[in-house]
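What follows is part of the complex, with its chains left where they were.
Going in written order, the chains are labelled A and B, and every chain counts its residues from 1.
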Amino acid sequence: MYAVEVRDHIMLAHSIPGDVFGPAQNLHGAIYVIDVAFMRTTLSADGIVVDIGRAHEALKAVIAPLNYANLDAMPEFEGVRTTTEFLCKYIFDAITAAARDGRLGSGSDGLERIRVTLNESHVARAWYEGAP
Amino acid sequence: MYAVEVRDHIMLAHSIPGDVFGPAQNLHGAIYVIDVAFMRTTLSADGIVVDIGRAHEALKAVIAPLNYANLDAMPEFEGVRTTTEFLCKYIFDAITAAARDGRLGSGSDGLERIRVTLNESHVARAWYEGAP
């Protein structure tokens, strides 16, 4: 399996209701360093997994609405616990949609796996991996 | 597959008998930066993989007996080659026991894969991954 992984980051504020979240029930925030890996068994006709420049652009576009945002105030996330796990899957779904629409350029259509990793700090990270 | 990974570290002394280990047959030591990843296909009722605070605590408890220890002097490791690979599996087994006992809190019971990585230096690491 071949893979290419690109990195970007976002800054956001949110709170997470539920006793299990302890102090994270308060409004606080995060900077997530985000890695997105694209995987396929064989390379595209251009000899690549995916166009790395367009992959970077697609990631930037996908995360733009979350950057410098307060998730608690976004109708899209009303009633949702925006845990790191949830955000991994949310970005995975958006990147998958970008791949389906051909927004990753050469290689968009042959992807078999995508993994989205959110690095929280030097001691914690989370990811979601699945078929697009 | 969702995953959450937490990090801690230990310092220990040991020697590893056997010609293949060259100078590591001498009593020497290591600081291992340890990453433990917890994986499951669906999130728990709380919308998480596992309670990250409790995962950190469980990891700390599991590695405490190895920290600042001379493994050569521990009855538990008599006749054992405490290679990095062995220690990955040893910590994996202990974390798996913690998960079975519910010590990881919400999410303890739905874990499908656990991976324990021991980062030795800037040029080497090892891991063990399996079903808990």
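Assume contacts are C-beta pairs under 8 Å (C-beta built on N, C-alpha and C of every residue); 3 or more make two chains touch, one makes a residue touch a chain.
Keep in mind that this is a model prediction, so the values were computed, not measured.
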item	value
Where 2 copies are displayed, count of copies in the complete assembly	6
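Keep this in mind: only the chains that are shown with their structure count from here on.
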item	value
Touching residues on chain A, where the partner in the complex is chain B	18, 20, 22, 81, 83-86, 88-89, 122-130
Complex contact set, residues of chain B against chain A	1-8, 43, 46-49, 51-53, 56, 105-106
